[in-house]
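The complex is shown incomplete by one protein chain, all other protein chains being positioned as in the whole.
In this document, chain identifiers A and B correspond to the written order of the chains, with residue numbering beginning at 1 in each.
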Amino acid sequence: MDMKRSHYEDIRLFSSGVVFAWFVVFLAAMAAFPFAASWMGKNYYIYMANYMAINVIVAVGLNLLVGYAGQISLGHAGFFALGAYGTVLLMTKLQIPFVIALPMAGLVAAGFGFLLGLPALRLEGPYLAVATLGFGLTVTQIIGRWDLFGGRQGLHAPPLALGPVTLAGDFDLYWLIVPIAIIMTMAARNITKTKVGRAFVAIRDSDVAAHTMGVNLTYFKTLAFAVSAFYTGVAGGLYAFALGFIEPQTFNLMLSILFLSMVVVGGLGSIFGSVVGAVLLSVLNLKLASVHNLPLVGPILLQLSETWFTVSGLPNFQYVVYGLIMFLIIVFEPLGIFGFWIRTKIYWKSYPF
Amino acid sequence: MLWQIVIGGIAVGSAYALIALAMVIIYKTSEVLNFAQGDMACLSTYVTFMLLHGYGLPFWASLPLTLLFAFVLGACCEFLFMRRAKDPTVLGLIIMTLSLEMILFGLVSWKWGSDQRELPFPITSYDTFTIGSFFVSRLEVLTFAVALVMMVLLFLFFRFTKTGIAIKATQLNRDAARLMGIRTNRILMGTWGLSSVVGAVAALLIAPASTLDPYMMWDPLLKGFSSAVLGGMTSLPGAAAGGYIVGIVENLFGTYVSIEFKSVVAFAIIVVILCIRPSGLLARHYVKKV
Partner (left out) sequence: MKKRVLWTIAMGLLIAVCAAGGVTAADTPGIGDTEIRIGQWAALTGPAAAWGAVARGAEAYFKMINDEGGINGRMIKHLVFDDQYNPARTVAGIKELVEGPGVFAFVAGDCTACALAARDYLVEKKIIWMALGNAWSIKPDRHFFFIYPNYLDEASILVKYAVESMGKKKIAFFYQNDDYGKGGLKGAQQQLEKYKMKLAAEVPVEPQDRDLKSHTMALKNAEPDAVILWVNPTSAVIMRKTAAAMKFAPLWMAPSTLADPALMNQITSGLWEGTIFSCLAELPDADIPLMKKYHAAFEKYVPKGERWGIMYLAGFGFAEPLVEALKKVGRDVTTDNVIAELDKMTDFKGIFGHITFRPEDRQGQKEVFIAEALKDGKSKRLSDWIKADR
C-alpha cells in the first residue's frame, strides 16, 4: 500500500527505519522472553513458544505455496511427518549429526514435494486438493504400518547434540528453534521479493497468462511445492525434538487442516499474516483443552450442556469454535487477520476523513 | 473364496458408491468438494437414533422424518454457510466445508457424547442368505438394492424431470440459467438437500454393520472421495462404478497382498488416478477456455 519508487526500495528487507527499530525491539523481546519465563517459574510458556515457532515455520512455508503460488495443499501433515521421521531415523540409524540430518530431512521432504508438484501441473482447484489429501493420508498410513518407522509405538528422539553442546529441555531448544524460525521467515519474505516470488504471484493470478509471458510453469510450480515441503520438513524435524517422541497418529488429516487454517486465518499471501495466524491458532489449540475452565463462557456452557446437550461431550465445543473462527474469517475477511490489520492501518492513516 | 471376497467388495462398495453419489451431486452443481458430507449424514443418523430410541417411534415412521430432516439440513447448510461468502475462491470454499464439518462434528459429539451406540435397525447385519457356498448378509443385499434404486432414480430425475434439467443447466452456466428463468438459488439449496438425503441413506446402511459413534463416517467419507475421484467427479455413473471398484480392489488387496496396508489402497488410488487420468474413468475432461 505504500508506493515503492525504485526496485531497491521494493526488495529492501526493512521498508523504513521505524520498521527496523521495531524489529530490533522484537528480537530483544524474543531473547529476553525465556529468561523472564524461567524467572517466573513458568517453563511451560517456553514450551508453548517452541510449539508456536514450529507452527510459524509451517505456516510460512504453506503460505508460499497457497497464498503466493495459488496452489492448494491438504497433505502437509505428510511432509511434516517425513521431516520428523527423517531427522530421527537419519540420526539413529545412520548416525548423522543433527546439523546435517535436519536439512537432509528437509530435502527429503522437498523431494516428495517435488514429486507431488508434478501431477499438480495438470490439476487445479478441487482435484489438486484431493490429490494432496490422498498423498498426505498415504504417507501417514504407510508410516503407521511400516516397522522401519517404529510402527504405532512411535520413535523417541535421540539426544540432540550440536558439536560439544547437548540441548535438552525447553529452554535450550528455544535457542535452536526460534532463531531458525526467524531466519526462515526472513528468507521466505526475501523469496517473495525476488523473481521466484513474482513468478509465484503471476502463476496464482493466472497461470495461462504467466505461461504466455515466459514463466516456466513446470519449474516454478514444482519449486513452490518443494520449497513449501522443505519448510514443513524442517519444522517437522524440530517438532520431533520439541516433543521428544513422535508417533504416526499425530500426523493426521486434522493436522493438515490445522496448518491450512493457520494460513487462511492469518492471511493468504502475507508472511506477517501467517505468523500471526500460526501464533493465534497454536494458542487456541493448547488453551481449549479445558473448555469448562474458560473464564467468562465456561459456566454458561456447562449450564447449556446440562439442559440441551451432554456434559461429557462439552470438550467437543472446541471443534465448534474452530469451525466458527474459520468460517467467520472466510466470510467476513477473506484476507484474514492481515486484512484486518491493513484496514486498521488505512483507517488510521486517513483519519479523520 | 475369490468370489466371496468379490461379493464382499461389492457389498461394501455399494455404501461407498452412495457416498460418492452424494458428493458428485454437489460437485456437479456447486463445484465444491463437500468435506462436511460425512458429518451431515452422521447427524441425520443420530436423529434417527433419537427418534427410535428417545421417542419410541417405529422405524417406518422415523425413516421419512429423517430423510426430511436431512433434506432441510442440506438446504440450510447451503443457505446459511455456503452462500454467505461473496465470490469465494476454491480454497475458500474448501475451508468453508471443512469448517462446517468441524462445527457439525462438534455439535454431534456434544449432544450425544462419545459412547458407542447401536442403531435399532429392522434388519440385523448378520442374517444371511446362502447362495451355494457364499454368504451374503441381508443388510448387504439391502445396501446393494438401495444403491441401485438410488442410481436409477437419480438418473431418471436428472434426465426426465424439469428440476433435473434445471440442475444440469445451472451446472453448465449459472448466469445463463438465471437468465432463462431458473431460480438458481433454490436449485442450489435443493441440490445440497438431495445430496444430504443420499448421504443419510448411506450412513443409515453403514451404521448397523458397525457402531453408531460421531466419527463413524470419517473412513467411509474418505473412501467415498476415492471412489468419486476414480469414477470422475462430474459423472454420476462414474461415481457409482468407482465405489464398486474401490470396494472390490480393497478387499482383494487386503486378502491376497497385505492386510496391514489395506486402507492405504484407497488413498493411493486417489493419487495414482489423479496423476494418470485426472478427470476420472468415466468423465469427460473439461478443457479450460482462456
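Here is the rule we go by: a residue touches a chain if its C-beta (ideal position, glycine included) is under 8 Å from a C-beta of that chain, and two chains touch if they have at least 3 such contacts.
All values derive from a computational prediction rather than experimental measurement.
*Asks:* Sort by label and list the shown chains the missing chain touches.
*Replies:* Taking every chain of the complex into account, the missing one touches A, B.
*Asks:* Quick one: say which of B:Arg84, B:Arg117 or B:Arg186 touches the chain that got left out.
*Replies:* For the chain that is not drawn, the touching residue is B:Arg117.
*Asks:* Determine and list the chain B residues touching the chain excluded from the picture.
*Replies:* 1, 4-5, 8-9, 11-12, 109, 113-118, 124-126, 128, 135, 137, 139-140, 206, 209-211, 213, 215-216, 218-220, 247, 250-251, 254-255, 259-260, 262-263
*Asks:* With the missing chain put back, which residues of chain A would touch it? List them for me.
*Replies:* On the chain A side, contact with the omitted chain comes from 40-45, 47-48, 51, 144-145, 151-154, 156, 169, 239, 243-245, 247, 249-250, 280, 283-287, 289-291, 293-297, 306, 310-313, 315-316, 318-319, 328, 332-333, 340, 343, 347.
The definition used in the following text is that only the chains that are shown with their structure count from here on.
*Asks:* What part of chain B is in contact with chain A in the complex they form?
*Replies:* 27, 31-33, 81, 84-85, 88-92, 94-96, 98-107, 109-114, 222, 225-226, 229, 233, 260-261, 263-264, 267-271, 274-275, 278, 288, 290
*Asks:* Which residues, counting only chain A, touch chain B once they are in their complex?
*Replies:* That would be residues 66, 72, 74, 118-119, 122-127, 129-131, 133-135, 137-138, 141-142, 145, 208, 257, 260-261, 264, 268, 305, 308-310, 312-314, 316-327, 330-331, 334 of chain A.
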